[in-house]
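Just one protein chain is left out here, and the rest sit where they should.
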Amino acid sequence: MTLIVTLIIALVLLVGLLLAGAPIFVAFLVVNVTGILFFFGPSGFGLFANSIFTTANTDTLAAVPLFIVMGELLFRSGAMEHLFSSLDRLIGRVRGRQYILCILLSAILGALSGAAMAVAGLLGRSLYPAMIKRGYDPKLSAGTILGGASLDPIIPPSVLAVILATIAQVSTGKLLIAGAGPGILLTALFLIYVMGRVWRNPALAPDVSQDAKEAKGSVLVAILQMIPACFIFFLVMGLVMLGIATPTEAAATGVFGAFILAYFYGGLSLRMLRESLYTGVTVSSLILLIMCCAVIFSQLLTFAGAPQMFGELITAMSLPVAVMIFIMLALPFLLHIFLFLDQVALLLVLVPIYKPILAIYQIHEIWFFTMLLIVATVGGICPPFGYTLFAMKSALPNTSMSDLYKAAWPFVWIICLGILIVALFPPIVTFLPDRMGQ
Amino acid sequence: AEFRVISSWDHTYPAYPLLLEQYTKNVEAASNGDIKFKISGPETVPSFEQLQPVGSGVFQLLFTHSAYHFGNTSFLMAVDGLKGDVRKWREAGLIELVDKHYERFNVKVIFMAKPPENSGYQIILRDPVTPAHDMNGRKIRGTQSYAGVLSMLGASPVVLPGSEIYTALEKGVIDGAAWPVIGVINYRWNEVAKYLLRPVFGAPVHSLFINLDTWKALTPAEQSILLEEGKKIEASWEAEWLKLMKSEEAALIEKGAQITMMAPAQAEELSAAYEKGLWDAALKKDPKDVADLKEFAKKNGLTN
């Protein structure tokens, strides 16, 4: 019982500090220093220092800055414009083609970048104004971009997947690959949704005859222009799938590929290289600093006997496995909505609590953590607090936050539907990782 | 008293239940329940970081292998290469030497459980050794303990935590893994690397350390129980290890594993390469104390 009380005090302290506006890494630093003093006294500080050291020296986490740099190089190189024009040429004259274009472009960008914030800002700045100008529905347009951007952390490569795999101590490569199936599924669901909306209410999309004039160039050229992007994807996920490189090594080859591609597209300059590296350093340091300060939290939990305690609790409750999975996935969703907790912070707190439960129920870890990854991703576009929402808002200063909320909700529910489908058909997740490197 | 023990392996590794847990049970029984233990594993403190918290008293006991704190000291790793059994080591006064060296880390040795010579380690491989496909250039997972053998084989060492071995083997990021001859089946690595390279080599000493302050605060009776139970389990461990090794090898072969042999020239060189690797690495890290150890070992006939 004292353990439960201690845990509740720790969580209250953590949430209180976060709500007061303390940086997330500071909140974890305070809670964990307090925890160390409570359990071990000052003699435990060496343990904390070494935990920071070990986390900061984790080779697999080096994929985080590298994936970010890779995406930045691609976005700054003009690769996106080429992809856009190719897709534009390839998509036929269907009603609502800009929605379709936006979703497919997001999925492709997702396969080329590791973090969603970049994609939301990018599409918000470039694609959204064009869609509005052509008479597309502002709400559905914004929602499509938000939904599309949330594909990014699910479709490999993904920074969030690397972080989750490290916290959960599962194979980084497998968790990355596992996102491919659900990513394609969600892309399909989004497409079905927008096409259904447009079919029922043609006013949401203008007549396409206007667009048709703009389609230029041959289909062959359009396809050829897609090849370099495929090459980048191969340099990253292909090398991982074939077992040629570890995910971190593949992230490095991806950076190299993006560098070459930027040269190919003529966008390479010392300035864009420096900016890409700076963004990589900035974003990754902020995230990894949180991890460095937070990892000891799970060490303290196991030391305090939390796994056994939760084990006994869970066994005593003897809930059906489906109910248990539902609770474990709903919890971060609710904590996010009601306590505004950040995705990474949530994962750092919940995963060590979940691990023993997964073992008791013998739940497929990659399958479960992929669903958890999708839930964490929903957090990005789920009102009231989400990074993707904020990135979108900063790209569209004239749109009100409440309009963005309204735009986001349908896509939140579609992703939830996606999770349900993945829950009912696990092979969507497990098919690829179970066949890796064979 | 209840002591907090930190172990470098989780319960999947056979030495955890059969050596550590067995020892704690024996001590609890011998002390009529006065001495109790609470064991934590690498999920509480990562294997490479465990010496420090035991020295500072966060934990009282440490169950480990010297390669895991090679960054702190290489002294005990050199001990792995010595000849003879632990009884002979004790007679020669080796334990006192180890204790003296580890004083700086504020710990002392309770027991050093050693397998019989040349029955400690194996390398498991994805592909067999053939004349066309020798060991040259293969990537093998292994700590510093294996440096000599891996370099003699022409293989390239990769340091990976145990938790990454399965996937790395599965994907071919590594071609093999060096590990004690016990535990492979528990971690199911045979599913992704079915060739067992022979002969086996070396003898990893599994040690139990105690925090010095904790030790000094014990009554002589308690100290004696801890030490005597330690000696008993040291004495029975050789046979236990061989039994484990044989039953595991049989179980592996039953599940489809196959034996593959080193080139005869390499097999001949194996022991010497292993020992040389230990000495070289150890001397580089702690030149003075390891040189003293080497002299001590020569004098007592524990090394060539």
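First chain written, first letter: the chains are A and B, and each begins at residue 1.
In this section, contacts are C-beta pairs under 8 Å (C-beta built on N, C-alpha and C of every residue); 3 or more make two chains touch, one makes a residue touch a chain.
As a convention for this text, contacts and distances are computed from a predicted model.
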Missing subunit (named according to UniProt) among the choices "TRAP transporter small permease protein", "Copper-exporting P-type ATPase", "Membrane-anchored protein" or "Ion-translocating oxidoreductase complex subunit E": "TRAP transporter small permease protein"
Options B:81, B:120 or B:157, residue touching the unrepresented chain: B:157
Contact partner of the left-out chain, one of A:77, A:98, A:150 or A:253: A:253
From A:46, A:78, A:138 or A:206, residue that would touch the chain that is not displayed: A:46
Positions on chain B contacted by the hidden chain, ascending: 48, 52, 68-72, 104-105, 136-137, 139, 143-144, 147, 156-159, 285
Hidden partner chain, residues of chain A it touches: 17-26, 29-30, 33, 45-46, 48-50, 52-53, 56-59, 61-62, 65-66, 69, 72, 117-118, 121-122, 239, 244-245, 248-253, 255-256, 271, 274-275, 277-282, 284-290, 292-293, 340, 342, 344, 385, 391, 394
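FYI, only the chains that are shown with their structure count from here on.
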Computed distance of Cα centres, chain B from chain A, in Å: 41
For the chain A and chain B complex, residues of the former touching the latter: 40, 43-44, 46-47, 50-51, 53-54, 169, 171, 173-174, 240, 243-246, 298-299, 302-303, 436-438
Chain A-touching residues of chain B, taken from the complex the two chains share: 40, 43-46, 48-49, 52-53, 56-58, 163-164, 166-168, 170-173
